[in-house]
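All protein chains but one are shown in place.
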Amino acid sequence: MTNGWNDIANADVILVMGGNPAENHPVGFRFVMEARLKRKAKMVCVDPRFNRTAAVSDCYVPIRSGTDIAFLGGLIHYALSNGKFQADYVRQHTNASFLVKSAFGFEGGHFSGWDGGAGAYDKSSWQYELDAQGFAKVDPTLENPRTVFQLMKEHYSRYTAEKVSEICGCSVADFHKAAEIICSAATEDRTGTVLYALGWTQHSHSVQLIHAAAMVQLLLGNIGMPGGGVNAQRGHANIQGATDMGQWNMLPGYLRIPRANMATLDAYLRANTPRPLRPDSLNYWGNTPKFMKSLLRAYYGEGQNDFGYGWLPKIAEGADHSWGYFFDEMHEGRIEGLISFGMNPVANGPNTAKMLTALAKLKWMIVVENFETETAAFWNAKTLAEKDYPVAGQPADIETEVFLLPASCFAEKDGAFVNSSRWLQWKEAALDPPGQALRDQEIVARLFLKIRDLYREEGGKASEPLMAMRWDYATPHCPSLVEVARELNGRSLVTGKQLNGFGELQDDGTTLCGNWIYSGSFTEAGNQMARRGQADPTALGLYSEWSWSWPANRRILYNRASADGKGQPWDRTRAPLRWDGTRWSGDTPDYKADAAPEAFGAFIMLPEGVAKFFTPELVEGPFPEHYEPAESPVDNALHPEVSFNPAAKVFTGSSDKLGTRDEYPYVGITYRLTEHFHYWTKHTAREAPSCSRISLSKCRGWPEKNIRNGDQVRVTSARGQVEGFALVTKRLRGLNIGGKTVYQVGLPIHWGFVGRVRGPLINNLTASVYDPNSGTPEYKGFLVNLEKV
Amino acid sequence: MKATDQKIPRFDVAERVAHWLAALSFLYTALTGLALWSHKLYWLAYVFGGGAVVRGLHPWGGVIFVAALGMMFRRWAKQMRLDAEDREWLRQSHKYAVHDEEGLPDAGRFNAGQKMLFWLQSCSAAVLLVSGVVLWFPETMPRVLRLAAVLIHPLAAIASIGGIIVHIYMGTAAVPEAFRGMIQGWVRPGWAASHHPKWYREVKARSGKH
Partner (left out) sequence: MTTVAKLIDTTLCIGCKACEVACQEWNDQEFTLGTFDGTYQTMPDLAPNFWNLIKFNEFERDGQLSWLMSKYQCMHCADPGCLRACPAPGAIVQLKNGIVDFVHDNCIGCGYCITGCPFDVPRLSPVSKKVYKCSLCSDRTSVGMTPACIKTCPTSCLTFGARDELLRKAEIRAETLRADGDADAGIYNPEGVGGTNVIYVLREASAPQKYGLPKDPTIPWTLSLWKGPVKWLGSLVLAGGILGTFFHYIRFGPREYKDESDRPENPAV
């Protein structure tokens, strides 16, 4: 979240799209209700399903799954063509005025630079016109046809309300009603927030989708404002923390992982430290050397050659090891072992049959879990659910050696949860883990120490990084999380004192810091994450003394943008920051605390110094464009010849099949129920009683009239099948897509072939199609058929 | 044999067993019913083992009562039919109440009052049974039936109990020796001739034929 849960209460308009907070974040939804009670906020819910959020919204617009960009593009067009955007904000705080190279263009579904042979874009034309100093040229009047503003206007001129209706299946009137409410936040005294979750991230164009939402919010002047922002609602208590601590392509704190062509630390820093693109850009990522060197100190300690950079694993240039790719590698037999720690890929990865086949090719697998999950029991799938997995191997034929290590659950661990608001909230363990279960850090530490011992005793290839790893915890086999938290915060290697924040990081090796964005969370003053102060001096619900929020305890990201170029807040009644002539006060400024308003651009993390409508970084284009899902019931109405995201990777292995709209005429959507928590509650049927049953939602007006509530039905896709009870409901409806009625099938995901309540794994149906930027599977909007059993 | 030693059989064993089964179950059911009927009489529930026990057994008491009554019904239903004389008797029953029996038609084995009691008990038992079953299983019965039953059950019980009070009075204090007829099964000829002259004549006629 750019803002935070509490901050939703400051909104005047709430757009819920690609998420269902009333059902999946009911506790956070209190702030939506608070906004409605106290500010009379209007809520718009755009979703294929009339869900619990829709039930309490002021305006519900049904759309076909996978067409969100068309809807948001329509909003952009509506705002621009009706003058319903905050012009001063756009001029001051965005790259609308930047000039783009003349070679850039968009035609027939492709942006300029498309290389059909390579299946990728040459992005050299997606660049700004630079002046002699290397700064981007701008036209503050926004009138030059090569400005981002004019290009954007032209790009979205195709997204008329009629086109939106044709693609999404909503009525023009509904679209207009929603657009009017949403764009009412364009005035300076009104702000709107956007709440989303997996309904946006699980598409083959999800990053572009969220970018489109950011564009809408920038046009309306809602970024950096209390009650504004683009807010991702996280699905697990600590999923934000998991992201902060790194992924396959990221080191902690969103530092890019080294590639094979960056042999030295210097080469790495040169490649990954951005240059400012405007003279007034603070360009905070220019501090990358400080962050990286302090991280390396945390890994390898002092006195190492090149900070120990040489020991960091490096990924081949251009290689992708995200979920889809590494399971594909595994499927092709190129991976030997897997540690699945708090992760259940068989259940939550797409195309279960492919997952099962892939795991069977491993030599060994370690599963660390509270329960025996589908992943731990994958070898037994044939026995447990033969009907669903006709191609799975017989247990006797699977040679993968599986180790199931009992883990502890949340109540048995201390440490911090990082919630959607980026708050690090420290908690204590309530219980000891039962039986042989160990706390996570002990499992990791014991594995590490044992492996290191084995290398010491028996030798082996490339053991140096292991031997060099700093491991000076008081109890090496079970580091306390306080120690780890102190290490993440960082300390000075000169004074030995804890750092007060990342502002104190140095690039000369005198500081150590495990995650620069967490710096400030555990200072000499103590554990800031355990704070429970309830003071709220701004009366905006920032609660700056409650726990600690990254970065720098900042509650609203980009909060400098809540004021104009002179530091005057857009809305005096809702100012998170105030400039008194010498300093900024209120929230932790997302700015230099003592720099004058005119000194820098408001978006200090970006080389541009301003927010971006035009983003050359993304894989499939600098502007979001509507592409159909990989499996779609219709062709792309904007450019039928380039229907699907051209830059998205579609796997074509033996387990990867895509269905045709003739065979599989309906659109499938996965979703979650309030009554369940992912794939956990099926293990504890008593504790989560409600809806302990399998159901599929099927929409009204369905062609096969003979299916009734409670009937056993079979849903099939090109990948597999599931069976369950039908729930026939008016809450899903047939949509008119360019004259054709498209029906949708909702598929709640919570079951699997192990647990106390068993049912089909919905991912039997989903496809191995991934967003090219994030690697997230397309779980929403795939083709299925449905029949009565 | 002295005439005073003469015993005229009044009720045979089966009749007496049925009657007393009905009487005891009625007593239990009525008293426990009264306990549940009014908070002021709830002390009766403690006498019979507490409210929960009473709630559990009261319906069974009712079932036994109805069964015993059924036995009596099979036995007596024919004899209980009202004839012209009975109706005449009923018209003049106020005279019976004040012991002025001049002009009253002679009673048979059962006088018209007894017959009326019989029919009153039979009808109210049927109503009590049906409404009682509704109240017995409240969770399975439709609400409208339950609402009717809460009214009908006590009404029928009031009628039944009212009748029984008179019956007990008549069978004990008011008509000496009647009780023996139901306990020991016989009455003296004088008693029979006085209270049930018509029946007495029939008995004598039957025995004369021997």
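All chains are identified by letter, namely A and B, in their written order; residue positions are counted from 1 within each chain.
Just so it is clear, a contact is a pair of C-beta atoms (placed from the backbone, for glycine too) under 8 Å apart; a residue touches a chain by one contact, two chains touch by 3 or more.
Note that this is a predicted model, so its numbers are computed, not measured.
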Which residue of A:Val27, A:Ala118, A:Ala462 or A:Val789 touches the chain not shown here
A:Val27
Which is it among B:Leu21, B:Val133 or B:Val175 that touches the chain not included here?
B:Val175
For chain A, residues in touch with the removed chain
22-23, 26-30, 33-34, 37, 40, 50, 52-56, 60, 673-675, 685-686, 689-693, 695, 709-710, 725, 727-731
Give me the chain B residues in contact with the hidden chain, please.
1-4, 6, 34-39, 42, 45, 50-52, 54-56, 97-99, 135, 138-139, 143, 146-151, 154-155, 157-159, 161-162, 165-166, 169, 173-176, 188-191, 193-195, 204, 207
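One rule holds for everything that comes next: only the chains that are shown with their structure count from here on.
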List the centre-to-centre spacing of chain A and chain B in whole Å, with centres computed as mean CA coordinates.
84
